[in-house]
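Every protein chain but one is kept in place in this view of the complex.
Should a chain be cited, it is by its letter among A and B, assigned in written order, with residues numbered from 1 in that chain.
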Amino acid sequence: MYPFEYIEPSTLPEAVAALAEHGPDAVALAGGTDLLVMMRADTIRPKVVVNIKRIPGLSGIAATNGDVRVGALTLVRDIEKSPVLRARAPALSEAARWLGSVQIRHLATIGGNLCRAAPSAEMAPTLLALGARLHLVGVQGQRVVPVEDFFLGPGRTVLQPGEILVEISLDGLAPRSGSTYLRHSIRPLMDLALVNVAAYLALDAAGTITEARIALGAVAPTPIRARAAEAELCGHTADPALFERATEAAVAAARPISDVRSTAVYRSRMVRLLTQRALAQTLAAAQNGHVQ
Amino acid sequence: MKKYNVVGKPLPRVDAYSKVTGQAKFTVDINLPGMLHGKILRSPHPHARILSIDTSAAEKLPGVRAIITGTDTRDMRYAFVDTPRYPADQYPLAQDKVRYIGDEVAAVAAVDLETAQAAIDLIRVEYEVLPAVFDPYEAMAADAPSVHESSYSGTSIWEEWGAKKTDASRADERVNNVSGRTVITYGDTDAAFAAAAYVREDRFETGSTAHCAMEPHAAVAHYDPSGQMHLWLSSMGIYYKRYVMSKVLKLPTSSVHIHKTYVGGAFGGKMDVYPYEICAAILAQRTGRPVKIELTRPEVFTTTRIRFPTYIDIKTGVAADGRILAQHIRTVVNNGAYRGTGPVVIFLFHGWTAPVYRVENMRYEGVSVWTNNPVGGPQRGHGAPQIRFAIDSQLDMIAEDLGLDPAEMMLKNVRHIGDVLPNGDVLKSCGLTDCITQAAAATDWTKKRGRPGSDRRARGTGTKRRGVGISTTTMISGAPYYPFASAGVVQLHDDGRATLLTGVVEMGQGAETTLAMVAAEELGLQLSDIRVVSGDTEQTPVDMGSFLSGGALVTGDAVRLAAADARRQLLQVASERLDAQVDELDLSNGRVCVRDRPDRCMSIAEVVHYSIKESGNPIIGRGYRKILSASDRYPSLAKGTGRWTDAYGFNAQVAEVEVDLETGQVQLIRATTYHDCGQPLNPQIVDGQVFGSVSTGQGQALTEQLVFNQGRIVNASFQDYRVPTALETPISDGAAVESFEPAGPFGAKEVGEGTLAQTLGAIANAVYDAAGVRIRSLPITPDKVLAALAEQAAQRA
Partner (left out) sequence: MKKLMLSLAVNGQVYDVAAFPHRTLLEVLRDDIGLTGTKRGCDDGDCGACTVLLDGLPVTSCLVLAVDAVEKTITTIEGLATAGQLHPMQQAFIEHGALQCGFCTPGLIVTAKQLLEEKPDSSDEEIRAGLAGNLCRCTGYVQILAAVAACRDGQLAGQTEAP
């Protein structure tokens, strides 16, 4: 690893100022599980590293009324184990379970996973499906961005130099709703997802689908919403033909490539399979109404 | 089986305590006072001419102590294979050309790693990029770029050890990038194919895999002013490395001292002498300070040898009852940029064929071809995984075509005790039949597999299908190579315990433990009575190294003979003192007694005391053994003639897999391995060898593959090169079959290296049994399985 200057701010304004001052030469350090790997491979060579982990108040999981707020510096391991999330957004805890090894999850943060903006990012599809909102703080102050507007491309986000992701909020989860996260990789664990899929369905009392969100990862430059598939579902009652049409639409939304991990054809087939399974499981969860 | 006191017991390893407490010192753990850190500048091009190298800016950097380039190694040509026919083709640092991405260009020693890296960044190399070739068939075309054009004349290092000066390098082979060629024929293949009831031809392909020893390669070198070169290396055999290092550095062999370190796994990848090791030594000479070079994991993946990617064509003719009458096997190996062991592996493909099934009419042709890929080398089984996968996949297909059970077809063809192989090797032990029948019995083979010829597609209706497959393999127990012998010394102490001196390198195989057990057995001591000093060229006697699977048989026998020599002296002394004939004495539990006279006993401690007081003899036993007892020749790599080992290990495995028809994913559920390693010296260690081999075989069958793009390995990390994790551990069971190898110590022979090869074929055959799709190229990845299933569905529609 190439040497750098190290800054360890103890407040958010200090951190933002330090990052803003050094612009593209500076990076924020959270868990470091992406950052240090990239620095060692020399794909990035920052001159200044700003450790944001010693700033109080950036981690933790809190539930108020219907809303859940997750600090950006919350460890993926804590998301995996959180009783609040297991009850309110089980798909998020489920996603956390698949990220790296237990050693990595004790370092990795949810914010780092999003800010790294990998197409296969473990936490992204579920947050897309749950309609999460991201709270960013920069020199200009705070702004809130829906997670679906956050990613611009592999490794690229809307974060401005100096901006820090501080919190992720999940609000408006319907009473009769369910969510699912599924992923496929060659090794069952310790392997990046070849495809990951998350789904969210909300039902009304009659069982009609009132809200649907389907998110796909690793099949486009960023994690994406399959909006055409969602449109197929909304306002209808679930049945196999409906799910099949939605699945087709999801497959059409995916733009997978062939790379060192898999082929486009294979990824496409996995989108179909995982979407089918995710819809069925999400429907069952929603019917049981396990998000209150 | 014969009863032993120590041998055959699952005793804890002698190196375990230091390893579970973090005290065991590996090469990477060696830190010497004043030590410098070295880094290598490597080629970014697969093929290029070096026009100039400018090190001036780097030299000015504070903290840089030495920089060397090709000019500093001009007279240092070397290679694992260096014979008149195959002269060495490699230099520690590139001369005129670089031939693959990662080829060594320059080396730096500096006060710390950061400075060394900064210096590397400042070295300016001007390249003229040349056309490169990556595919062995394309490389053989007349107009293909030549990877090596110079003729490398001169004396090869093995000539002084008897390599015959024969037809010097053949010009025609050069032109076509052919780096080695083996042709072996016996019987009359034409006539036998004509007489065959059924003939089948198939092509198989195996990808390239990585060793993945967990300890990265490292070297520490320190040259002391008296002219002694001290080395700490990641090695599999210190005497071999010492010899090559001394030749390259032009030092007397005894001026090179390789110190003991534990080696963190090797699997073939730490056998060869590598440029970084020689560079560390040269840099130590230049600076007068210790120099350490530790490779990064990506460097280990790209520059320390890979499994040879191989194309295998097999034509087999069988009688109606399944007896193999004739085989024509052609192999083409992508050798990469340097020969490494290319000419050896094409010889070995046949070597792993002849001892398993008796085929009287054979034509085998192997070619290894230089390309601009990373270099191939030995890897656990050295060729056996590739060829056994191909042969047993095809056998499975033939059995199905003929309506036979593949296990029964194997039994019709396997070799037996007493068989003489085409090269003259004799099987004095051979448990193949037992391995197959016991593996089949333990897995309920006949029931699981179903009636031969029955419709496999009828296996269940769910999306997950189970299937079983079987495969077999063999492995040698040592083959003649420098230093051609192993020796051992056993020194008794006046407390009645003993120290064993052995040159073996403990790299995980358990040699320190099993050898100590051999010594303990012979001396009537307990394992805890033996201290082991190992793997140091100044402190321990010569050893063949642990890369030809001769550890148990050859080194084990040398140690047994050393202990026997000490025992002989001990009994001699005791017989004087106890006033009895030597043959009336029993030695056990640390005591010498006159037979049936418990009142006339002496402890070993008392005997040693007495011996020292009487004659001064402290009792030191020595023993030695030639690798190949009855031959002074190398086997011919080109023609396959000449004996090359004293015993073969065998095994058979039944694999049970589950294929997910929706994802194409294959899961190894259970691997049942029955093996013939002669008498197992330590069953817990033998089990460990088998479990480890199964796991690596599982990875190489299903998930492991180096991916190349224009000569670059694009997945040189554990992230994307997928070795199995604990989560995928199958049920691994089986046992050793009853066997006794007369040539080995207490009946032991090789174990471990061979047990990987049959896993690949067993899994491939099980996949076919489960899903009805035949995957002929390794690894069997989910996308291949799904594509094959789709094709199958299309054909049926």
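One rule holds for everything that comes next: a residue touches a chain if its C-beta (ideal position, glycine included) is under 8 Å from a C-beta of that chain, and two chains touch if they have at least 3 such contacts.
Keep in mind it's a predicted model, so treat the numbers as computed, not measured.
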item	value
Contact partner of the left-out chain, one of B:K9, B:R49, B:R297 or B:K412	B:R297
Contact residue for the chain not shown (choose from B:Y127, B:F267 or B:F708)	B:F267
Which of B:T73, B:Q491, B:T696 or B:T781 contacts the chain that the document leaves out	B:T696
Interface residues of chain A (partner: the chain not displayed)	1-6, 8, 29, 31-33, 36-37, 39-40, 49, 51, 53, 77, 100-104, 106-107, 189-190
Chain not shown, touching residues in chain B	10, 12-26, 28-29, 31, 114, 211-216, 262-267, 296-297, 507-510, 528, 531, 684-685, 687-688, 691-696, 717-719, 723-727, 729, 732
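By definition in this document, only the chains that are shown with their structure count from here on.
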item	value
CA centroid of chain A to CA centroid of chain B, Å	45
Residues of chain B defined as touching chain A within the complex	114, 117, 298, 662-665, 703, 707, 714-715, 719-720, 722, 724-725, 727-728, 781-783, 786-787
In the complex, chain A residues that touch chain B	2-3, 41, 184, 186-192, 260-263, 265-266, 269-270, 273
